[in-house]
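All protein chains but one are shown at their positions in the complex.
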Amino acid sequence: MTSPTAAPDTAALHARIQDSFDRSGLMLHLGARLGDVAPGRTHIHLPYSATLTQHLGYFHAGATTSIADAAGGFAGMTLAPLGHTVLSVEFKINMLAPARGESLEAVGRVIRSGRTLTVVQVDVYALNADEKTPIALMQQTLINLPEPA
Amino acid sequence: MTSPTAAPDTAALHARIQDSFDRSGLMLHLGARLGDVAPGRTHIHLPYSATLTQHLGYFHAGATTSIADAAGGFAGMTLAPLGHTVLSVEFKINMLAPARGESLEAVGRVIRSGRTLTVVQVDVYALNADEKTPIALMQQTLINLPEPA
Amino acid sequence: MTSPTAAPDTAALHARIQDSFDRSGLMLHLGARLGDVAPGRTHIHLPYSATLTQHLGYFHAGATTSIADAAGGFAGMTLAPLGHTVLSVEFKINMLAPARGESLEAVGRVIRSGRTLTVVQVDVYALNADEKTPIALMQQTLINLPEPA
Partner (left out) sequence: MTSPTAAPDTAALHARIQDSFDRSGLMLHLGARLGDVAPGRTHIHLPYSATLTQHLGYFHAGATTSIADAAGGFAGMTLAPLGHTVLSVEFKINMLAPARGESLEAVGRVIRSGRTLTVVQVDVYALNADEKTPIALMQQTLINLPEPA
């Protein structure tokens, strides 16, 4: 028997995050897919589509940022007590290289988990055949809140 | 007759930005619409849709950020010489309030336009009936580049 | 007679901020001076000195940032209930122009004051004879905390 705030096992953790992911209309609309989930870490994948581009045909920084923000938020959510959720307070993202590739992968990792605030770092990679190129780096602040009834 | 780098008149400027906007697959996919365009300032509107939400049903920070990044980038583009384009180097955004409303409006304004780098500030508002509530604030750095042939 | 959390009058507000300012060893060590204080707004002045420079002889970004962070923090503190203080959660600053001048002036203005978090914008100017040039722009997040006993 586990206490309600104990760290859930991996499958339960993935299911919990998948449930929030599936309620995120934007993630589905962009064609994003939840990848690995571990305590303090979440991956999101985004296959290329012409519906995700900026005026030069690369992934739009808004698409890159959307999965980065989500990967960071879900990474924070893996550490939040049950019955709590997290919201983005703010984030900053640097574009490191043109976001060109067959897909993007965002990996959010919690750097510091506090009672109220959580700091997360997110790496975004472009994937092409065998190559994995870092294309963006985000530093994000989350706030823990009781989930609305 | 105007020199190629002269400030274009308002209609020409709007047409130039609209052209880039229409080539941004993400803006169309999100249902965003280009609003006012003036030298150093651009507005983008985003009507609410269930395809734009996070897990609590508000606009996803990724949607808010996508139109903020685009409004900032196009604001910078209004001041770039013809034949040049701009790319986002980085930005930081604070969420000021839940992004709830019938639509969002992002207003990008150039703060400093340099030869290589441009600094832009973007306000995002949620619109509800007669109310216009600030919901996000972005500070963005752009780089000016010759447009690829 | 005022309630303990009522907005203090201007002189009392200035005295309250001046008291915190005077306990900030770094502000005194840099030679900074508290300027105007109003609800949600604080000014700090920093005269040029060779002790404040980077390797090219301008004001070091660390000096610029120190007074920007302080002006933002004190602006937030003007709106905090008595018995509370504020700490910087994070900030982002853009350098807009070389920080050259007889002095710098940082002006912090609260953009959104919440129960837990406050968002502040800070403009920093370089002053030379009659000129006042914007040289930096900061966006800052503060957290309100009960003042330690």
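Going by the order they are written in, the chains are A, B and C; count residues from 1 in each one.
What we mean here is this: contacts are C-beta pairs under 8 Å (C-beta built on N, C-alpha and C of every residue); 3 or more make two chains touch, one makes a residue touch a chain.
The structure presented is a predicted model; accordingly, all values stated were derived computationally and were not measured.
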Touching residue (missing chain; options C:13, C:34, C:75 or C:89): C:89
Touch criterion as defined above, residue of B:28, B:97 or B:117 at the omitted chain: B:117
Interface with the unshown chain - residue positions in chain C: 20-21, 23-30, 49-57, 60-63, 65-67, 69-70, 73, 85, 87-95, 148
Chain B residues that touch the omitted chain in the full complex: 89-90, 92, 116-117, 141, 143
For chain A, the residues touching the chain missing from this view: 92, 94, 96-97, 111-112, 119, 121, 134, 137, 139, 141
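Please note the rule applied: only the chains that are shown with their structure count from here on.
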Proportion of interface numbers common to chain A and chain B (over half same, under half different): same
Taking each chain's C-alpha mean as its centre, the one farthest from chain C: A
Chain B and chain C, separation of their C-alpha mean positions in angstrom: 30
Intercentroid distance (Cα basis), chain C paired with chain A, Å: 34
Gap in Å, rounded to a whole number, between the CA centres of chain B and chain A: 23
Residues of chain C whose C-beta touches two or more other chains: 92, 141
